[in-house]
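One structure follows; several queries about it will come next.
Other chains of the complex are left out, but the ones given are in their true place.
Here the chain labels run A, B and C in written order, and each chain numbers its own residues starting at 1.
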Amino acid sequence: MDKALEKANILIEAIPYIKKFTGKTFVIKYGGSAMIDEDKKKLLIEDIVLFKLLGIDIVIVHGGGPFIKEALDKLGKDAQFIDGLRVTDDETMEIVEMVLSGSVNKEIANSIQKNGIPSVGISGKDGNLLKAKKIEIENGDLGFVGDIESVDPSIIKTLLQQGFIPVVSPVAKDENFDTYNINADYAAAEIAGSLNAEKLIFVTDILGVMRDVNDKDSLIHYMDLDVARKNIEDGIITGGMIPKVECCISAVERGTKQVHIINGNLPHSMILEIFTKQGIGTMFIKGGQDE
Amino acid sequence: MDKALEKANILIEAIPYIKKFTGKTFVIKYGGSAMIDEDKKKLLIEDIVLFKLLGIDIVIVHGGGPFIKEALDKLGKDAQFIDGLRVTDDETMEIVEMVLSGSVNKEIANSIQKNGIPSVGISGKDGNLLKAKKIEIENGDLGFVGDIESVDPSIIKTLLQQGFIPVVSPVAKDENFDTYNINADYAAAEIAGSLNAEKLIFVTDILGVMRDVNDKDSLIHYMDLDVARKNIEDGIITGGMIPKVECCISAVERGTKQVHIINGNLPHSMILEIFTKQGIGTMFIKGGQDE
Amino acid sequence: MDKALEKANILIEAIPYIKKFTGKTFVIKYGGSAMIDEDKKKLLIEDIVLFKLLGIDIVIVHGGGPFIKEALDKLGKDAQFIDGLRVTDDETMEIVEMVLSGSVNKEIANSIQKNGIPSVGISGKDGNLLKAKKIEIENGDLGFVGDIESVDPSIIKTLLQQGFIPVVSPVAKDENFDTYNINADYAAAEIAGSLNAEKLIFVTDILGVMRDVNDKDSLIHYMDLDVARKNIEDGIITGGMIPKVECCISAVERGTKQVHIINGNLPHSMILEIFTKQGIGTMFIKGGQDE
C-alpha cells in the first residue's frame, strides 16, 4: 500500500512537467551506444513513448556510424582519406544510404511501433526535407559529403499532425538531386530550428559538458550560450567536445528553446533529464536560465 | 540517482494506463469526508489535475449534505419529516440551492483553478442540463425533492471541448422551471450515461463493497452486475450499501463502461484505483471483467 | 385588418435596427427594481429574448444588494462600517457569494430558460473570468472587497458561440484564489470592453442623466464623453450619479461602442431605448454622435 502511494506521489510530482511540455515538440538526436545495445535502446524508446503519450510531439534524427563501418568492412571496401577526412565516393554513398535509410532508420521506426505508437521512417531526401550543398575542400574531393543548405519541414509537420513519430536518416539531396551524407547532429539542429522545437536532445555516450573530463562531479548542468562560447575560446571545452558544443549553440540560435546533451547509457536518461529539477546532463540555454 | 531512476520507472509503468484512458471521459461523484477535510481534498484535486493533464476529460458532480445541515442549523430552520424522509419546503430549497450552487460548487471549481486548470461551476439547472420530476409519496408532500427525468449534456460537452472542468451541483428544474434538490449519486450516474463515460467514480467514506463490513480484507475488487444484483437479493449487500450499489448498477446499464466505489479518505485513492492493477476499491462491470 | 396592417408596419420599421445589430454583442447590467418586481422582470426578459432571436449575443451581469441585505438580516449578522464603507468579513463574503452566485444568478438564468433560450449562470470566478485585487484603504480593512485587475472572456465566448446566454454574478478571485465581492457596474463595463461589445446597457431605477433631477423633461438623450466629464467637473452631475457616469465613461474608453443608462421600471425599456430614434434614457458616445 505504501509502495502504491509512493507511486501515486511520483505521478503527482510529474504534473508541472506535463503542464509545461504538452503540445510542444522535442527533437531527439539518437546516437551512441544506445543505438547498439538492445537493453539501453529499449529503455530509451520507453522514454519516447511516455513523452508521446503525455502529448509531446517527437521527431527522431539518427546517425549510424558503426553500422556503416560494419557494412563497408563486410564488402571489403577500403576507406580513403584526405587530410584525415574520409572520402565518400559514389559506391560508398550507395552503401551509406542503404544502411542509414534502409536498415537503421527502419529498425528504429519499427521498435517504436512495437511499443504501440505509429512511426514512419524517412530520409532527409523524402518530401524535400533537407537540401544539401557539397562540402568543398582545398586538397581534393571528399565526394558526397554535404552541409545543409535549407530545410522544408512540411513532411515532418504532416506526419506529426496525424500522430506519427517521424524518424529521419541523415541523408540529403543537392540541387541536382544527387545524394549526400550529412552530419546527423546538424541535421537534428536544423530540423529542430525549423520546427521551433521546445527541446533538442542529443543522446550521446558522454555525461554532458564537464569542467574536468575525468571528474563526473565537474558536470555542468546549465550552460549559457555566452559561457559556452567563452569556454571554447578559453580552452576549457576541448577536443571532440568542441563540435558538439558548437552544434548546440547553433541549434539555440536557430530557434530551438533548449538543447540538452545527455548520456544514453544511463537508464531512462531522457526522463531523468527532462522530468527532474537538476537533470543528469548539460542543458544549453540563451540568457543562462530555464524559464 | 537510484531514487530518480525509480521515479522514471514508475512513470514508465503508467504508460499502459495513459494509453487506455487518454481521450476518454471520467465522471467523478465527489462526496464524503474528502469534501470537508482540506488535506484530503488537496490530494483528491491533485488526482483530478493529473487525469486532466493525461488527456482525460473530467466532470465533477458533488453533494453537500453536511454544509446544508450547517446552514439550516445556523438559520434555526427546523427539519420536518414524513415517514423518516426530510421535507424540503420552499424556504429550505432556497437555502439548499444557495449552499450547493453558490458555495460548495464554486469552492470546488475554484480549488481546481488554483491548480492551474480552468474550471466552471454550474448547477443542473444551467443550460437545461437536468430536468427533474417531483417525487410523489403517499403520506404527504416531500416538497422540492425530485427524480431526474432527462439529461441534456450540451453544456457539459461545450465546456469539455474548450478544456474546462465542469463542476455540477445536484439541483434541477422541472417542466414548470421550479427548482428541485436531487440525489447527487443519481445525477452523476445520469450525466455519465449521457456522455458514454469511460468511468464513473464514487468518492465515498467506505472502502467499497465488502463481504464483511468489519473485515477490510473482504473487500470485493471486481463485481459483475449480475453478482451485485444477486448479492442484494441474497442479503449479502445490506443497509445503506443497497442504494449505492443500485446506483452503480443503474449507471453501467445507462452506458457508463465502468463504475468504481472508492474511499476518499485514502490519499490519492483515485490514482491508486485507476492506475494500479488491483485497485483499492470496488469496480462494477458488465460481464464481470475489465477489457 | 387595419390593426394587423399596423403591426406589419411596425415590424417593417424595425428593419434598420435589426440590420444594424445582428451579430453584435450587448452586455446588460441588470439591477434596480426590475430585479425584484416580477412583472417588470418578465417584460425585461422578453426584451432580452427578442434581442437574442434577432441574432444579438447577450451577456447579463447582475447585482443583488437587496437580496444580500435580506440574507444578512435573517442571519442577524451586524454590518460594520469604516468611513461609511461596509466591511465584508470572511463570513459575510460567504453569504454574499451564496446569495449572488447561488440564488440571484441561478434565478435569472432560469427565468431566461423559461422563455425558451438556454442560459448558464456563472460567477466571475468561473473559467478565471474576473481577477480581482483587494481594495486597500487607509483607516482599516474593508475585507473581501476588490477592484477588477484583469478579464479573461474565454468562458463567455465559449458560451455565446454555443448559443447560451451567460449570466454573471459580481464575484471574483484574487491571485491567491480568495473570493471578493466586486462592483457589478464595473464588472459589466470590464466584460463589455473585453468583448468589444456594441452596447452596454445599465438597467437602473433612474431615467438617465438629467439636467434637473426633479424635471423629467431635462433628461439628456445623447451625451458625449467630454461633455460628461465636464459636467462632473462643473457640478452639473452630482451625488450618486457621479460613479454611475464615471463607469459609463470608463466603459466607452475600454472599447464598448455605446453605453446606455435606462430606467428598468418602464415596460420594455430596453427595446424602446434601442429600437426607437430618440430612446428613453441616456446614451454615452465618443465624439458625440451615433453612427
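Operating definition for what follows: a residue touches a chain if its C-beta (ideal position, glycine included) is under 8 Å from a C-beta of that chain, and two chains touch if they have at least 3 such contacts.
Quick caveat: nothing in here was measured; it's all calculated off a predicted structure.
Colleague: Once every copy is counted, not just the 3 shown, what does the total come to?
Modeller: 6
Keep this in mind: only the chains that are shown with their structure count from here on.
Colleague: Given that chain B and chain C are copies of one sequence and touch, is their interface built from the same residue numbers on both sides (over half shared) or different ones?
Modeller: The interface is built from the same residue numbers on each side, given that over half of them are used by both copies.
Colleague: Counting in whole Å, what is the centre-to-centre distance of chain A and chain B, each centre being its mean C-alpha position?
Modeller: 47
Colleague: Suppose each chain is reduced to the average of its Cα coordinates; what separation in Å results between chain A and chain C?
Modeller: Between these chains, centre-to-centre, one finds 58 Å.
Colleague: Approximately how many whole Å separate the CA-defined centres of chain B and chain C?
Modeller: Measuring from centre to centre gives 36 Å for this pair.
Colleague: Two-or-more-chain contact residues of chain A, please, as numbers and ranges.
Modeller: none
Colleague: For the complex, give me every residue of chain A touching chain B.
Modeller: Listed in rising order, the residues are 1, 4-15, 18-19, 22, 46-47, 49-50, 53-55, 116, 267-268, 271-272, 275-276, 280.
Colleague: Touching chain C in the complex: which residues of chain B?
Modeller: Interface residues on the chain B side: 74-75, 94, 97-103, 105-106, 109-111, 113-114, 118-123, 125-128, 154-155, 158-159, 162, 164, 171, 173, 177, 179.
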